[in-house]
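Shown here: the complex without one of its protein chains, the others still in place.
Just so it is clear, A, B and C label the chains in written order, and each chain counts residues from 1 on its own.
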Amino acid sequence: MTYLTRDPLSIDQLLAQVSSRACGGTCVFLGTVRDGAEEDGVTAIEYSAYEEMVEAEFGQLVAHAAERWPDARIAVRHRLGTIPTGEASIGIAAAAPHRAEAFDACRFVIEEVKRRIPVWKKELRLDGTEVWVDPSGRPTSKPSHV
Amino acid sequence: MTYLTRDPLSIDQLLAQVSSRACGGTCVFLGTVRDGAEEDGVTAIEYSAYEEMVEAEFGQLVAHAAERWPDARIAVRHRLGTIPTGEASIGIAAAAPHRAEAFDACRFVIEEVKRRIPVWKKELRLDGTEVWVDPSGRPTSKPSHV
Amino acid sequence: MGAMSATVRVRFFARYAELVGRTEVQVSVELPATVSDVVRRVRTELPGAGAIPERPLAAVNLKQSKLDARVEDGDEVAFLPPIAGG
Partner (left out) sequence: MGAMSATVRVRFFARYAELVGRTEVQVSVELPATVSDVVRRVRTELPGAGAIPERPLAAVNLKQSKLDARVEDGDEVAFLPPIAGG
């Protein structure tokens, strides 16, 4: 089971992984490459990872979620490589008998991803510049920030 | 713009409605017909509605969500008719610049739906019985519960 | 001089429609009248409607409404079973 892919994410595939007759609520989260008010002409983000560690961490993270929400079914996939603006870099699906568990489990997974999954991103800008994104979500190119 | 359909719900269509370069997080909720531990051989649910009122209420609900999360983009569709176990009866998509708004707006919509959208469901069972579902989520066939 | 009367369209849904065996009926009430007056009239005169609660969830012209809300000629009054959407 691999949590990483270099291909566009398929929501249908994530949904198929979690679907069950016993589940009445499914929450899906998609993180997409943004070029909004806080950005500055982002055309794509280049995602890289410590791949072996990502696989291990995702395995633990999903196991942890399964302990906390035993009736939930969870699927997650992170895309690596150059992802154009508007496309998804991560997809999470959580299905559960009731909606509260589905929302909570899905939210838990994305928060944990942000905290501990070793993935990095470099924004590629319209003007040709490339900027590493810092964990607060804003890019930094100044070494003093590191 | 209609919020109701008798056809299977299309997640792709909901996502297309909310997608935007400025949004980095999208939360989707699917409510599906369940046949789990609390149910008793549910093969399908027959959904009916006060259709004109549903359209009016959804319009207000989405407008209310747009006031509360001005940067969020929200799409919702409810399916009516006989929906087999495992298929979705409602689909909600909320996209926003940041994930917290996407989750919160999506959750708000489904909670409000449960509270005020005039839709009713009748479970169709394997044994041929049909049972109206009461708002607590459990079916009741006893008039004394009404 | 006779009292003014109003004709309202009453609609039934889901289990209530099953109980009364129809989805709508026209009802005349003397003005001034409230939703409660319409409920009372329907429950006593329409076969099967006695099983609808005395204080059902109601809507007037597509908006949820209190039972003491006024109804006017031409209004649409709906009796709503407990909502179970989503």
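Here is the rule we use: a contact is a pair of C-beta atoms (placed from the backbone, for glycine too) under 8 Å apart; a residue touches a chain by one contact, two chains touch by 3 or more.
Since the structure is predicted, the reported quantities are computational estimates derived from the model, not experimental observations.
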Touch partners, limited to displayed chains, of the chain removed from view: A
Thinking of the whole complex, not just what is shown, which of A:Arg73, A:Arg99 or A:Lys121 touches the missing chain? A:Lys121
Touching residues of subunit A against the unshown chain: what are they? 31, 47-50, 52-54, 56-57, 78, 89-90, 110, 113-122, 132-135, 137, 143, 146
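Convention: only the chains that are shown with their structure count from here on.
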When the C-alpha atoms of subunit A and subunit B are each averaged to a single point, how far apart are the two points in Å? 25
Geometric centre distance via CA averages, subunit C-subunit A, whole Å: 51
Centroid from C-alpha atoms only, then distance subunit B to subunit C, rounded to Å. What do you get? 27
Note: subunit B residues in touch with at least two other chains are 31, 110, 137
Where subunit C touches two or more other chains simultaneously, the residues are none
